[in-house]
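Worksheet for the structure shown next.
For this view, one protein chain was removed and the others were kept in their places.
Think of it as A and B in the order they're written, each chain with its own count starting at 1.
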Amino acid sequence: MTHRAYSVSEHLFLAAAVISGLLTVAVFCFLFLFGLPLLQSGQLTDLLFSPWAPAKGLYGIYPMLKTSLLLALLSMAIAFPISLGCSFIITSLAPVRLRGFLLAVIRVMTGIPTVVYSFAALFLLVPLMRNLIGHGTGMTILTATPVLAMVIAPTMILFFVNSFTRVSTAYTLATDALGGSETQKLLYVILPQAWPGVVNGVLLGFGRAMGDTMVSLMLAGNSIGVPESVTESARTLTAHIALVMAFDFDSMEFKSVFVCGLFLYILTAVLMMLFRMSTAYFSGRK
Amino acid sequence: MRKLFEDCITILSWFAGLLLITALLFLVAYLVYRGGSSLNVSLIFGETAALDALLLKRQVFDGIFPAIAGTLLLIIGSMFIAIPVGIAGGIYMAEYCSGAIKSLFNLLFDILAGVPSIIIGLAGLLLTIFLNRHFQGQIATCLLVSCLSLALLVLPYLIRTTQTALETVDPVIRKTAPVLGASRLQNITLVLLPNAISDIISGIMLATGRCAEDTAVIMLTGAVATAGVPHSIFGQYEALPFYIYYISSQYNGPDELAQGFGAAIILLILCTGLLISALWIQRRLTTMLLYR
Partner (left out) sequence: MRKTIYSVSLSLLTATLLLFFASWSLASDDLSSFAEQKGVLRIAGGTAHIPVMKEAAKQIINFNPKIQISIAGGGSGLGIKQAGEGMVDIGNAGRKASEKEINKYNLKLLKWAVDGVGTVVHPKNNVQSLTSAQLQDIYSGKVNNWNEVGGVNREINLYTRDEASGTRKVFWKKALAKGDISVKANVVVSNGAMKTAVAGDPFAIGFVSVGHIDSSVTPLTLDGVTPTLDTVRSGEYKVSRGLYSLTKGEASGLSKLFLDFIMSPTGQKIVADKGFIPVR
């Protein structure tokens, strides 16, 4: 580090970074401040585990919590194998010329707005689901699942491909020299080496699945009951925030939204810290 | 036995790829099928003459021109705020920061990048309520609040992109100017930034795409169903993604629905167009190993 005084521009650079960092913390503080009354009055366990019934004075976010988790886990269950398979293809299995094209297609997919996916699915999937399930409106957790999987898959694929291609060529060339097939190379050499990347990708994908609003808002029905099965209409934490924002700012209902927000924020922070810890753990192991 | 397993994996991988691509094609084809017929001038301008609408002399009521204008204003406004702060922050992270502080900032920016967009929207709404309490009746949800919130949303991407772009400049190039007597600042502005510019611009385009497509943030901070083109940044506005969401839940008849599909196609073209230009710009400097 130099010891001369920083010029004005350099102070500005520092200021920019500091402001951005402060804003991140500020968002948390805002959420916490506004949600404090509800946190103080109701017990935390009550809030997290009781149903949402404002008429009876219950402001629990349990139904929304359960729905968000169910939806995220289900869509990860679909998206993870698909992403892994696609990244296998892009890294090794496809002919060289096809790889670039596929990668470009996946990158374009990351740019497609979620509202467009949801809009098409609303008229394509919902009637289909209604007939498949036999009863209900067709707007269920199960309807939102494949769409959400399609939203998070491209990002996960890019992440996986990135980590696969970082595996040292020494290993891959050695495998080729020993006569290993592409699949063998992937399964026994690349995947174990790139496992940290895969874990991180899964964490990111899960975070994205928990945090998506439009897919569940438009496709999952938004009822306030606790979902007993995935073929029921339900409301996620994010959809709850979107729906309740129209409320009286001083009301307890509105404040429940901050609890949702706090939960999502803390979840993100925890996931990110897990991300860092896993990177450190895996690189430490090397 | 093992061969069987490996073959299964191969087949399943191809199946996965096929599934994803097919789903994508199906989606696009369906959109075009339902909305293609409505892609004409009246989708955008309704019954108002195009020239009058463009010159803002008359408001468009049955077309999506206000929504398109709103989205463009959003992009311009939020990029105007986010680009300077993002690039400056990225420069700081890449050049002036190290050690524990860098880890801390990295963590904070990762969190900001990972926070769901609706939380950012909620923060924007809270800010509005907070300001409204203090400056009684003067601040309300408007274009300005939305631009600020969207800027916050894309800030971590810009910082991260600038940081990575600067850090991956060839060490030889990085060391040349200081050796010749340039100051640190001169090195950054005259050598490093121009070198990294294509990555930075590609990052900007990606961030712009993000601003254009985001619905959750603008839903809470000022997008409404009917507003025309706003006359000032303190006015409410319409936006394409919000229009699509709104139409999806309430449309009066198949014509309005076809309009919704048309709007979806337009938004799709806008976002993928931005993304493709970002990729094209970045390709000039292919640093990633694509082939193995």
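What we mean here is this: a residue touches a chain if its C-beta (ideal position, glycine included) is under 8 Å from a C-beta of that chain, and two chains touch if they have at least 3 such contacts.
No experiment lies behind these values; they were computed from the predicted model shown.
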{"item": "Displayed chains contacted by the hidden chain, counting the whole assembly", "value": "A, B"}
{"item": "Among A:Pro81, A:Gly136 or A:Gly180, residue touching the chain not depicted", "value": "A:Gly136"}
{"item": "Residue among B:Gln59, B:Thr189 or B:Ser277 that touches the chain left out of view", "value": "B:Gln59"}
{"item": "Contact with the hidden chain (one of B:Asn106, B:Thr141 or B:Gln259)", "value": "B:Thr141"}
{"item": "Residue ranges of subunit B at the interface with the undisplayed chain", "value": "56-59, 61, 128-129, 132, 136-138, 140-141, 224-228, 230-232, 234-237, 249-253"}
{"item": "Touching residues on subunit A - with respect to the absent chain", "value": "51, 53-54, 63, 130, 135-139, 221-226, 232-233, 235, 243-244, 246-249, 253"}
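One rule holds for everything that comes next: only the chains that are shown with their structure count from here on.
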{"item": "Whole-Å gap between the CA centroids of subunit A and subunit B", "value": "17"}
{"item": "Touch list for subunit A against partner subunit B, complex", "value": "2, 7, 9-10, 12-17, 19-21, 23-27, 30-31, 34, 81-86, 88-89, 91-94, 96, 99-100, 102-105, 107-120, 122-124, 146, 150, 153, 162, 165, 169, 172, 181-184, 186-187, 204, 207-208, 210-214, 217-218, 238, 241-242, 245, 249, 257-258, 261, 264-265, 268-269, 271-273, 275-276"}
{"item": "List of subunit B residues in touch with subunit A within their complex", "value": "6-7, 9-10, 12-17, 19-21, 23-24, 27, 30-31, 34, 84-86, 88-89, 91-93, 95-97, 104-105, 107-112, 114-120, 122-123, 125-127, 129-130, 152, 155-156, 159, 184-185, 206, 209, 212-216, 219-220, 241, 244-245, 248-249, 260-261, 264, 267-268, 271-272, 274-276, 279, 288-292"}
